[in-house]
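Removed: one protein chain of the complex. Kept in place: all other protein chains.
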Amino acid sequence: MAMTRKQKRLVLIASAGAVLAIAAGLILFALSDKIVFFYTPSDITKQNIAAGSRVRIGGLVENGSVVRDASMNVTFRVTDTETSLTVHYKGLLPDLFREGQGVVAEGVYQGNSDVVADTVLAKHDENYMPKDVADALKKKGVWQGGKTQ
Amino acid sequence: MMVELGHFALIMAFATALIQTVIPMWGAIARDPGLAGMARYSAFVTFALVLIAYLALTFAYIGSDFSVANVAMNSHSTKPLMYKISGVWSNHEGSMLLWVMILVLFAALVALRGGGMPERLLASVLSVQGAIAGAFLLFILLTSNPFARLADVPLEGQGLNPILEDPGLAIHPPMLYLGYVGFSVAFSFAVGALVHGRIDAVWARFVRPWTLLAWIFLTLGIAMGSYWAYYELGWGGWWFWDPVENASLMPWLMGTALLHSTVVMEKRDALKVWTILLSILTFSLSLLGTFLVRSGVITSVHSFASDPARGVFILGILTLFIGGGLSLFAWRAPSLKQGGLFAPVSREGALVVNNLFLATSAVAVLVGTLYPLVLETLNGSKISVGAPYFNLTTVPLFVCLLMLVPFGQSLAWKRGDLMGVSQRLLAAFGIALLAMMATFAITRGGPVAAPLGLGLGVWLIAGSATDMITRCYRRGLSVSAVFERALGLPRSAWGTALAHAGMGITVIGISATAWGVESLAVVGKHQPLSVGPYTVSLEQAFKRKGEGFREDVAQFSVMEGADARGLIETSKRVHTGREMPTTEAGIVTYGLGQLYASVNEILPDGRVSIRFYWKPLVTLIWGGALIMALGGAMSLADRRVRIALSAKAKRPSAVKAEAKA
Partner (left out) sequence: MIWLLIASLTGFVILGLLWPLAQTVDDSRSVDDGDFYRGQLQEIERDQARGLLDAQSAEDAKTEAARRLLAAAKISEAQADRASMALRRKIASLVALIGVPVLALSLYAKLGSPTMPDQPFAQRVVPADENADLTIMVAKVEARLSEHPDDGLGWGTIAPVYLSLGRYDDAIKAFGNALHLIGETADLRSGLGEAKMAAADGVVTADALSDFEKAYANDPKNERAQYYRAMAAEQDGDKAKALTLYRALLETLPPDSEPGQLVATRIAALSGEQAKPVFDPNAGQSAMIRQMVERLDARLSTDGSDLEGWLKLMRAYQVLGDGPKASDVFSRAKLAKANDSDALAKLSAAAKELGIAN
């Protein structure tokens, strides 16, 4: 199977092009389909997010709103001090999940201020709050940054 | 005094790094062997100075010298010695110092082993290393000085984040850094070659061991980090597509491509310009990894150190080295002598395919990691790119790549015989197919992806075995002759086979996660809960005090059918003086699988809210990575590779220009 220089070059370029095209296609498709937007509870109501869309919401866990039942279903409200959403979740909550603390939940918006979450993230160490939450709350003028050392 | 001497040594190291940058490069350009000769000694001196600084800081930690702000913030007089030592790199300042120390260590090693290298190449390589070290030393001194002192010396230090107090995490960062920073050598070689204007098989011969070394450490570092997250975070996952994990995966993917392309360059004197580009890109991704972790620009579960002000400085360093490297490449690469072309069906052709897949998957990960950042900058909308994106993009690319691996491995250099190779691999293919069908039959109704993945893993292992067997075995040879041939094969061939088989093992482990079982429940005493093939029941829940913490422990007995299989315990721990509770997962290994318990809460009435996983074959994920690293080590130990490392040996460097080996 003797190939000329030109043919060799063509085969190489064609195969490289094919792989790149497939990769580019995958990336573009995944970016249009598999990303999740971040909202605060007020965004959800203001922007009329359609029920059934996948969302990531962030805010503070409302004081006194956490309700657990025996089969590990948890319901709590996430607030940005303006509006709040009800989040339903089944499973273990992170160690640092606490009332009054920052939280990010990802799941499907059910409409009517209800979210069924499949992931709940709490702030991961004492000086750290999910950036999304901190930014969103800062905009509302709630969170005051770290304590002065 | 020791502290101040360390501080001075660090500052002095910055000055000598500048010398190491400027004078050897001048010597290399002016072809002055005297000036170029200063490269090696200045590399030694810089390393010695950074080592003094590093040791001084370590002593300050061991002696709990809280007049050093860094020690006061991150240590405590009652810490065990091990965590005092690892405390040095548990924080931003110290970890940057470790980063630079590894960097100058590599430079010193290149200088030590580089006696046989062309003087000008060595001078320019060390000069670039000096420039990187200088930039990071300046960064440390101006924005993150670990030697800052406190006028009012606190009575006690603030201690270490308890989640970081773990032997796994103590060794994880140095491993990862050895990997990241190791690629700086490839980068420096690439820039050196561009300045030098010459690049050939000799260059590849010298650069390959360093790339391999960095790759081994990075592989181990990633595996270790993954296992740490698995048992420490208590979520039972082993990979989260977290930006910090991606930051280590990207250089790994690109570095793996580089590793393979240097082979082509070394054996066939081809793919030169591409290899140079890969060297630059791999280290760029390592720098980007440092940037992602250190600047906190992308928040993630790992963000223990975030300070955007430092980020700007690092951004400057990134621009300088990535931008500078790529510009130099754009300017000089066209003038490099192109390597030869080759037939598409050949070992080198297969390696090109490998490079394409690895590089594109690195790009896919990069896009997913940076896309949220770019979008936020552009229009302020916030998105998260999670596992669905990464799985969709990388998995197909990897599946294609891995299916082709056994072919590539078996093809001959120059002109491959695809038909012949296919015939030889027929048995391996049959075994993989059989394994797949058998698993399908056994787990009827189970997830489809798992048997497919298992088949792929077996295909990789069987493919590697086939390659080794065809090399050793000839019809009519006696057993001892075959054995002798096997021993006579270059260690790098064994290394390749081992690494590919290791990849196959990891693939099997990953596929098997689909068979994982999760049980969530609130259970009372002796109330059975079934988890896969096991039944667990709560034996007791009690409080316990350990050194520096209190914990609520839940202890379960494990039964398999009627057989008792021991106890498993998991706890909720609260460290003294810290509010932060941590979950200590209970993990018991049965065969290759693991039973994983994670307590949520011990209720006042004595019932326990708990999560159990049965994760069949899960240990293969990390076991495979270890085997891959072992394969790398084997390849590094190859006499013909190691020559470049041992300059003092009087043996001339040796390599086969080309052969089937």
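Going by the order they are written in, the chains are A and B; count residues from 1 in each one.
Following the convention adopted for this analysis, a residue touches a chain if its C-beta (ideal position, glycine included) is under 8 Å from a C-beta of that chain, and two chains touch if they have at least 3 such contacts.
Here the structure is a predicted model, which means the values were calculated and not measured.
Student: Which one, B:Leu98, B:Ala201, B:Leu292 or B:Leu392, makes contact with the chain that was left out?
Tutor: Only one of B:Leu98, B:Ala201, B:Leu292 or B:Leu392 touches the chain omitted from view, namely B:Ala201.
Student: Which is it among B:Phe8, B:Phe440 or B:Phe542 that touches the chain not included here?
Tutor: From the options B:Phe8, B:Phe440 or B:Phe542, the contact with the absent chain belongs to B:Phe8.
Student: Of the residues listed, B:Leu18, B:Ala186 or B:Leu397, which one is in contact with the missing chain?
Tutor: B:Leu18
Student: Using the document's definition of touch, tell me which of B:Leu81, B:Leu155 or B:Val479 contacts the absent chain.
Tutor: Considering the complete complex, B:Leu155 is the one touching the chain left out.
Student: Residue-wise, where is subunit B in contact with the chain that is not depicted?
Tutor: 1-5, 7-9, 11-12, 14-16, 18-19, 22-23, 26-27, 30-35, 37-38, 40-42, 44-45, 48-49, 52, 60, 63-67, 77-78, 115-120, 141, 145, 147-149, 151-153, 155-156, 198, 200-202, 205, 269, 414, 485, 488-489, 545, 548, 550, 576-577, 579, 640, 643, 651-661
In the analysis below, only the chains that are shown with their structure count from here on.
Student: Can you list the subunit B residues touching subunit A in their complex?
Tutor: For this pair, the touching residues of subunit B are 161, 163, 234, 296, 299, 301, 303-304, 306, 341-345, 349, 352-353, 356-357, 360-361, 363-364, 367-368, 371-372, 381-386, 388-389, 392-393, 396-397, 520-522, 572, 578-583, 598, 600, 609, 611.
Student: Which bits of subunit A are touching subunit B when the two form their complex?
Tutor: Residues in contact with subunit B: 1, 3, 5, 8-9, 11-12, 15-16, 19-20, 22-23, 26-27, 29-31, 34-38, 56, 70-72, 90-93, 95-96, 106, 121, 124-126, 128, 130-132, 135.
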